[in-house]
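Apart from one protein chain that is not included, each protein chain of the complex appears where it belongs.
This part shows subunit A:
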Amino acid sequence: MKRVLTQLAMLLLSICSAAAAAPPDAQQMLAACDAIRNPARPFRLKTALLDYRDSKQVGSNGLEVFSKLEADSGQYANLIRFVSPARDLNKLMLKAGRDLWLYDPNNKASIRTSPQQRLLGQVSNGDVVTTNLSREYHAVLVGDENIQDGEHQTCQCHKLNLTASVPEATYSRIELWLNAANAPIKAYFYAESGRLLKTAFYRHYQEELGVSRPTEIVIIDGLMPTWITVMRFSDYAWYDVPDSWLRPEYFSSVKVE
């Protein structure tokens, strides 16, 4: 009996030590990263989006994002409201799964657009809306690397290789660097051809809705490195996004108060 107990104890010990030594699960790390980027409850935030070319500001947009996790898909449905410039005021963009709709309050037209059609210049629709990367990409842990983060500091990061696992994924492949807390620090986004589309730095972490989240993303164009977009997030708030807002039929009645 004593021998059996000893063997059982040794077995438990070996299982525990094996678990402690096992490399972290890349998909879980990506899910943890998603939880830092995106609140799980419905919320709203404001996004200031500035475009630069050759160090000169060439455009700006103000957006309000209303986001809600859909139970069946595990992915976010997003309603984007344009608040500036004045020519775009109150235009709406809805992204739910692969469905993408644009609404102009002037002509009342709800126009279905394809994912390839960008609505905000150099920034893809996928950059603006809330997405759970772990639902759209398969992650592999490559190893640890020291990189320069968005605050010009050296950061020891885990490097993940992400490959698209669903058709609605915006990018074919992503290289993603996470810090020790699985917070995103930097990413390279690639096209199917292997061409680098853009580089992103996640920075200016602040406590928002109970979690330290990046409040700015600096995006550098892959082909034209002097084309830079800065996305600044602010005014995070829990917000009960009505289901009707996420339907194209209701666009003309959406009124944000």
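The definition used in the following text is that a contact is a pair of C-beta atoms (placed from the backbone, for glycine too) under 8 Å apart; a residue touches a chain by one contact, two chains touch by 3 or more; residues count from 1.
To be clear about the criterion, contacts and distances are computed from a predicted model.
Visitor: Any idea which of "Multisubunit potassium/proton antiporter, PhaG subunit", "TIGR03016 family PEP-CTERM system-associated outer membrane protein", "3-oxoacyl-ACP synthase" or "Electron transfer flavoprotein beta subunit" UniProt assigns to the chain that's been left out?
Guide: "TIGR03016 family PEP-CTERM system-associated outer membrane protein"
Visitor: Identify the residue among A:Val58, A:Val140, A:Ala181 or A:Ala237 that touches the chain left out of the display.
Guide: Of the candidates A:Val58, A:Val140, A:Ala181 or A:Ala237, A:Val58 is in touch with the missing chain.
Visitor: Of the listed residues A:Lys46, A:Arg135 or A:Lys159, which contacts the missing chain in the full complex?
Guide: Answer from the full complex: A:Lys46 touches the omitted chain.
Visitor: If the missing chain were put back, which residues of subunit A would it touch?
Guide: Its contact residues with the unshown chain are 46-48, 50-60, 62-64, 83-87, 89-90, 97-99, 104-109, 112-118, 121-122, 148, 150, 152, 167, 199, 201, 203, 216, 218, 220, 225-226, 228, 230, 232, 234-235, 242-244, 247-250, 253, 255, 257.
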